[in-house]
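Shown next, in structure tokens, is the structure this report addresses.
One protein chain omitted, others in place.
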Amino acid sequence: MQQGFLSKNPSVPVFLGILAAFTLLITLTAEGTGTGAVSATFVKVLGRTLCLALIAVAMDLVWGYTGILSLGHFAFFGLGGYMIGMWLMYQRTRDIVVASLADTPIPATETEINDAIGNQIFGVVGSSEFPAIWVFADSLPIQLALVVLVPGVLALVFGWLAFRARVTGVYLSILTQAMTLALALYLFQNESGLRGNNGLSGLQNIPGLEAVPPATVTMWFFWASALALGLGYLLAAWIVSGKFGSVIRGIRDNEARVRFLGYSVEAYKLTVFTLTACIAGVAGALYYPQAGIVNPAEIAPIASIYLAVWVAIGGRGRLYGAVIGAVVVSMLSTWFTGGRAPDINLGFYTIKWVDWWQVALGLSFVLVTLFAPKGIGGLVDIFTDRRKAGVAGEAGK
Amino acid sequence: MSTLLEVSGVSVTFDGFRAINNLSFQIGPAEMRAIIGPNGAGKTTFMDIVTGKTKPDEGRVIWGDENVSLLKMSEAQIARAGIGRKFQKPTVFEEQTVRANLLMALKHERSPLQVLFFKAGPTDAERVEELAAEIGLTEQLERISGELSHGQKQWLEIGMLLAQDPRLLLVDEPAAGMTPSEREHTTSLLVQAAKTRAVVVVEHDMEFVRRLNCKVTVLHEGSVLAEGGLDHVTQNQKVIDVYLGR
Partner (left out) sequence: MKRILLAFWAVLLWTGLAYAQTGPLQTILQENRDLIEKSSRQTIQPAINAIADSGVPGAADLLVTWEARQMYLRDSDGLFFRGVEEADRNTRLFDLDTGEDMGVYERGAVDQIRPNSGVQGLINAALVRFRLSDPDPKARIAALQSLERRPDAESLELLRDSIPGDPDPAIKARKERLERLLTITYDPDESARIAAIEEMSSEVAVDVRAALNPLVATQTRVFEGAVPADLNVARMLEPGSDALSREAAYEMLVAAGNAPARITPADVKAALGEHVDGGLVGGVPVHSLITDEARYGAYAALVRGGLVPPFLTDDDVERTLAAYTFAEIYSDPSPAITDAAGDALEKIELKVGLYTFVDLVLDALSLTSIYFLAAIGLAVTFGVMGVINMAHGEFIMMGAYTGYVIQQIIPDHTISILVALPVAFVVTFLAGVLLERLVIRWLYDRPLETLLATFGVSIALQQLAKNIFGTQARPLTAPAWLDGAVTFNDVVSISSIRVAIFVLAAIFFALVLLVMKRTRLGLETRAVTQNPRMAASMGIDPNRVNMLTFGLGSGIAGVAGVAIGLFAQVTSELGQAYIVQSFMTVVVGGVGNIWGTLAGAAMIGSLQKGIEFFNPANTLAAQTYMIVFIIIFIQFRPRGIIALRGRAAGD
């Protein structure tokens, strides 16, 4: 069956091949494992970009294929980061605390250690008590499970409420945006139990790996991100290639018709919404240790809109389009806002990209929507159409 | 004759406008029925009520041998119970192939998980070929259905209905915009279908209704004005008044 699936979807092996080649190339040239031509810092940027590509794939699944313009998937991404961040921060602080208490005359009790960790972590928000949600923070397996479960359950509950009430189209978008805003505002409070606007920090220090050179750890995360993207892409491609894919694309194009065929549209939407939330959680859990910090500003509604922007620019309704969009736009943004792009001197005015990139991005987005609804991915059609005229690509459009 | 669908005393009001007024209607398990009536007579709303899209303010809609009420069921549940609906405007999934359209409609488990792991077997392929032959689209199976002609889309939609294997088909103006030869094909499709299941056709075109050669129900202002053979109802003075006296 796998054979048939791959041969029916030529873009999948092509994509996986490119991803593997890219990973190999970076591995051979990176600071941690290869020649050192590529710095560890840049490998981190690349690793993060792969995570963004993964959530873009999830976004494409939910928006490009199912037609739900969710403005909440970055919230799930952030939650994934928070879940892994709790373990990272707890365990790391614990190691430090235990080391610092080692030379007191009387060894510390478990309670004293926990109090000291609480002080370390929550002192910044004027508290020292562990909130109830940290009860599993000492267990890596449980927190790893929560990376998937917390976004999943939130998506399930929210989606159940929203889809049941038949909220569709822009209303659903606004509602998802409201959910995101509510979550961000909640996390901004000091009382949220997740350190308010300080967020969780120091996530780049992986407990137990102090002996491993940081550049090597960076490579591990890079590989993990590449693997996650590959698996996520494969999963998404498999989902959309079968009858399930037919049904969700049917929902996107004509919800009522699907309903009268006897399919429970709400159940399908909920399945896709929840599944993609889980994928987003995984992507976030890989992203934030490479970023070092996760805070509520990351979850703000605008981040989720940017996600939609990537997918639209890349070309929605085709999975590689989402990846292209995420990689191109996020890398360009980093480059332009990083201050390394050369300014343009017009004589009477100098365009500084740091100031004008956002304007250019906004306007280019308007242009893409108006003149190139298929996005960058649409270019691929031009090539394939030339080769085998008339036969449409696997992704539909 | 036993009853497959029984609608009794149904009324529905939109913003003070009574679209359906104390309507009662019955149909047996293998019967063809044409519903005619002027614009705004409530034909589409009647279909909306039977398929669960609109909930009536009062009345009962009873279905099948177990006499279940359709009023508490969702659209999808009603469709799974065996009621298929064809819309006035052809609605097929234009971005997908004819085969994908038919496969999606084929009678199988409908839950997301089962669909996710569904794999079309040889019998499914056979059934799709069979249906395609029936609706005359064998040549078009791999084409994107958006590229089909208007008449072909209508047939595809009828084919999708048949693929569902429903016990009742609700068909809204199937012949609209078709050439005479296409109409003939459509008529034979429907007549063939009515041999094994109930078919309700809503139609404006008297000529088409005459070819169907079946019992006719005339709707007017949300209730049944007359019922019987086409010749019988066209001679009914009230029907003449409604059609000509507007």
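We just call them A and B in the order they show up, numbering each chain from 1.
The rule is short, and it goes like this: a contact is a pair of C-beta atoms (placed from the backbone, for glycine too) under 8 Å apart; a residue touches a chain by one contact, two chains touch by 3 or more.
Given the structure is predicted, the values throughout are model-derived calculations rather than measurements.
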Identified contact with the non-displayed chain, of A:Ala37, A:Leu161 or A:Val212: A:Leu161
Contact residue for the chain not shown (choose from A:Val12, A:Ile121, A:Leu175 or A:Ala236): A:Leu175
Chain A residues touching the omitted chain (full complex): 69, 104-111, 158, 161-162, 164-167, 169-171, 173-175, 177-179, 181-183, 185-186, 188-189, 191, 256, 301-302, 305, 308-309, 312, 355-356, 358-366, 369-370, 373
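Going forward, only the chains that are shown with their structure count from here on.
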Length of the line joining the C-alpha centres of chain A and chain B, rounded to whole Å: 45
Contacting residues of chain A [partner chain B, same complex]: 1, 239, 242-244, 246-247, 249-250, 253-254, 256-257, 259-265, 267-268, 271, 392, 396-397
Residues of chain B touching chain A in the complex: 51, 53, 74-77, 79-80, 84-85, 87, 91-96, 100, 103-105, 110-113, 115-116, 118-120, 144, 160, 164
